[in-house]
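I'd like to ask you about the structure that follows.
Of the protein chains in this complex, one is absent; all others appear in place.
On to chain A.
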Amino acid sequence: MKLDPTVCVFGEDVGHYGGSYKVTKGLADMFGDLRVLDTPIAENSFTGMGVGAGMKGLRPVVEGMNMGFLLLAYNQISNNCGMLHYTSGGQFKIPVVIRGPGGVGRQLGAEHSQRLESYFQSIPGLQMVACSTPYNAKGLMKAAIRSENPVVLFEHVLLYNLKEKIPDEEYVLCLEEAEMVRPGEHVTILTYSRMRYHVMQAAKTLVDKGYDPEVIDIRSLKPFDLHTIGNSIKKTHRVLIVEECMRTGGIGASLRSAIIDNFWDYLDAPIMCLSSQDVPTPYASTLEDATVVQPAQIVAAVEQICQ
């Protein structure tokens, strides 16, 4: 926002309140009410306004207080944000960033535990990334703001309290690039966002049991970084996808498809995909835990794949 005066923020309680997850804390004091805009609770209309502002040369960052709330703006995101560049024959660019926390939290209930990457992935013209560490959050945010395309940046409700030492200076990460978290030889584990942490927890157990998993945080949900992913598969020949999306129509489903299309000859075993259950996320803690993939299941899956 310091570098480019056209960058502004729309969202609920992003200004004076400082953001419900404090992502925009202090920005209102620094940049004022015209650049950090507290909207009424009106996702449909304020997302549409962000798209319109983008068409006219601004670079709005639109926050969904919870990504789930952006379902209310689906029409704006799909038809306007994603397609106007195409349907206007290239006349308009929509350099907006749509961002916010999503995913399954701690007993937030079904409506506040959604994974919108499943729904948005089909929208042509949208780019989607998921951050997972303080380091990649900063780099991806900057990349998203600079991009000339509309980018949906998926944050996770449970990852805001992570602490990490990161460089003060400017750095921008590549939106389309996956991140090698742990090189290995036996199996390629593809994951993103919060599940990265469940995978790494499982990896500890797997290493103790003598396995050598390669863990890749795919980060780019649309398009997939098939270059990094492909190189890994050519080495290990076995793939496990661990995602937080529900089984039906999730990122995992699409990724599986893409791998089969591109790397079939390199596979020594069927691709396994661990997903959340196809259910509304229940409130009770035991049920919620059973909804998402747990490290024990990841360990069992690797053991099965590597038989």
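Just a few scattered comments:
Everything that follows uses one rule, which is that a residue touches a chain if its C-beta (ideal position, glycine included) is under 8 Å from a C-beta of that chain, and two chains touch if they have at least 3 such contacts; residues count from 1.
In the analysis below, contacts and distances are computed from a predicted model.
Chosen from "Pyruvate dehydrogenase E1 component subunit alpha", "proteasome endopeptidase complex", "Dynein axonemal intermediate chain 3" or "Immediate early response 5 like", the protein name that UniProt gives for the omitted chain reads "Pyruvate dehydrogenase E1 component subunit alpha". Note on the undisplayed chain: of the listed residues A:I98, A:L126 or A:V293, the one touching it is A:V293. One chain of the complex is left out; on chain A, the residues touching it are 12-13, 16-17, 20, 38, 40-42, 44-45, 68-69, 72, 105-112, 247, 274, 277-280, 282-287, 289-291, 293-294, 296-297, 300.
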